[in-house]
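Here is the structure we will look at, set down as structure tokens.
The other protein chains are all here in position, but one chain of the complex has been omitted.
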Amino acid sequence: MARNSSLPITIAQVTKTYGKVFALDHVDLHIKSGEFLTLLGPSGSGKTTLLTVLAGFTRPDGGSLKFGDSEMITVPPHKRDVGMVFQNYALFPHMTVAGNVAFPLKLRGVVGAESARRVERALEMVRLGGYGARGVDQLSGGQRQRVALARAMVFEPRIMLMDEPLSALDKQLREHMQIELRQLHEQLGMTTVYVTHDQREALTMSDRIAVINGGRIMQLDTPRAIYERPANRFVAEFIGESTFVPVTVAAGRLMLAGQPLQTAEPLPADGPRLLMLRPERLRLLADSEDPGPGFNLLAATLAATVYQGDSSLLQVALPDGTRLQVRSASIGAAAPTEPGRALRLALAVQDTVLLPPDGAAA
Amino acid sequence: MSWLKQSATDTQITHGARLWLYVVAVLVMVWLVIPTLLVIPMSFSASQYLEFPPREWSVRWYKSYFNSTAWMQATVTSLKAGVLTALLATPLATMAAYGLHVSRLRHANLLLMLLLTPMVVPVILIGIGVFYAYVKLKLVNSMLGLVLAHSMLAIPVVMLVVASALKSFDLDQELVARSLGASRIKAFWMVTLPQIKFSVVTGAVLAFLTSFDEIIVSLFVSGGDNSTLTRNMFNALRDQVDPTIAAISTLIVLATTVLLVITQYVGRGK
Partner (left out) sequence: MSDLPNALALQRNALWERLGLASLVMPALLLIVITMLLPVCWLFYLSVLSDAGAFSLEHYQRMWEQPSYGRTFLTTFRVSLLTTGICILLGYPLAYFLSELPKRAANLCMVAVLLPLWTSLLVRTYAWLVLLQRRGLINNWGIELGLWDEPLTLVHNLAGTLIGMVHVMLPFLVLPLYASMRAIDRNYLRAAANLGASPLRSFWLVFFPLALPGLSAGVLIVFILCLGFYVTPAVLGGGKVIMVSSRIANDIEIFFNWGAASALGVVLLVLTALLILGTARLTRLGNIMPSGGRP
């Protein structure tokens, strides 16, 4: 399937209210042509609403939506030419697999041999070549998902929308499909907007992630930037594990439990901040190990250890009583377990991240 | 009879203790079905006084039915009215059921109740009301008036059937179809309708039966050339017990049963 173009999407001031509640609050977002963008957020965040606005099923109160240069906000769904994969696939049970996939072609006046050819090609792309004659009820969940995909791709849309398409699959299949979807995207190159509440999925598949909550975009960035430099507590909590320790920046210095900490970024203005500590970024040092420059050293006491198979989670306490969690991979020597044991922790300067305090805007 | 000592429920109540329940239930079921069934053999009784079992078998009452122009005309009228009612009420009710289901109108429930009122208002009232209106509109004894009134009565029936089918239908399929390029109308026609087809047909059959079996409104509003079968039967019943009615009843019962059984089987075959 020769891909020749994809379209950028420009969302400006899109707002949708239900009574007094803002499902979408003056959302601005530019999605680059050919990009794989994930809308990530908890349920009720507005991510699905934004997707249905893109598809044309939800009519916003106002705003502008452009695919390329064309204003699309008042265009009905069947004229938008976007491919869409639903959470429950919504295959037509009264048609065969081939019938399902040929449906958009029939609507566009492509019939007969040409249609059959394109249908078979689409099925081959999702590794279901030859399945055309099967009935929908004869397929497994994963196969249905792929038919839904083939159906959405067969008419070569330049924008693809996916609403949690993998959430109904079991873990193994889901992870396999994540890779397959990503590969398809690279092969076909269309702009893809993907909705999920699973942060791991978002991190795996996306070029960029837009973290959404309360109808607003909390942060729009690459997966690495979102993970390592979250803009606020919500994003930091939603992605990965972390502990938040209230600290104070005073006289240009950052102190934690009486110790000064170095950061990679210049310190913000004086005032209260939150220090974000990811358990896997705190490294247990052996007794006389020196991590070298570029690391903050923390002294701590072990409170408890929980063995979790691939790693152990250690509950530790800093001298001033602050409680932290440290994740220690199960490699080499086993993690210490005696409560009260003195520990030395290393925190890379790059991983010493400050966030605005609770209640402040991003 | 050891079966009687076995327990019928988890709580160890025996069949024997429940015997009275079984007897009562079976008797009631028999009582519900038998009278109608008895008419069938009795209609073949040669005597003026319908007997069971008939001492002498004869088809004279059937002959009397088929030879009578009055009865035949009434039958044709009823059949015509039934078909026309089905043709009018089914699309109207299907559209209404679909429209209410798909729209997120705040007043959808109110409109639904309004559309179901012909089922709630006592039919005698509807009968005289329609009669009065038709007198003014000169629609009495007309096929048009009859069909309009019957359609009004049939719409709630069809709506209930179609609405229940729509409730168990995954509307996401229409959304997908629209995302793939189908307008709302095309999506309904190509995706939804084929899947609720069985219910729509059932609704049509029920609309036909509603019209065909309708008595009270027809009593007031049909007459003369357009007198329905039910009207004629009712008047005959009140005057004297014409045994021809037994023959007609048998034919009606058989036709209705066959119609309903066919509809069920066609549906099950899907």
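Odds and ends about this structure:
The chains carry the letters A and B, assigned in the order they are written, with residues numbered from 1 in each.
Just so we're on the same page, a residue touches a chain if its C-beta (ideal position, glycine included) is under 8 Å from a C-beta of that chain, and two chains touch if they have at least 3 such contacts.
This is a predicted model, so every value here is computed, not measured.
When you scan B:Leu148, B:Leu171 or B:Val201 for touch with the missing chain, the hit is B:Leu148. Annotation: of B:Leu84, B:Val130 or B:Ala204, B:Val130 touches the absent chain (contact as defined above). Screening B:Thr11, B:Thr69 or B:Ser168 for touch with the missing chain picks out B:Thr11.
Panel shows chain A; residues 12-13, 15, 17, 59-64, 71, 73-74 of it touch the chain omitted from the view. Within the complete assembly, residues 8-13, 17, 21-22, 24-25, 28-33, 35-36, 38-39, 42, 49-52, 92-93, 95-96, 98-100, 102-103, 105, 111, 114-115, 117-118, 120-133, 148-149, 151-152, 155, 159, 184, 209, 212-213, 215-216, 219-220, 230, 233-234, 237-238, 241, 245-246, 249, 252-253, 256-257, 260 of chain B touch the chain that is not shown.
As a convention for this text, only the chains that are shown with their structure count from here on.
Between chain A and chain B the centroid-to-centroid distance comes to 56 Å (mean Cα coordinates, whole Å). Here chain A touches chain B in the complex through residues 55-57, 76-84, 86, 88, 90-94, 103-104, 107-108, 151-152, 155, 161, going by the rule given at the top. Touching chain A in their complex are the following residues of chain B: 170, 172-173, 175-184, 186-187, 190-191, 194-195.
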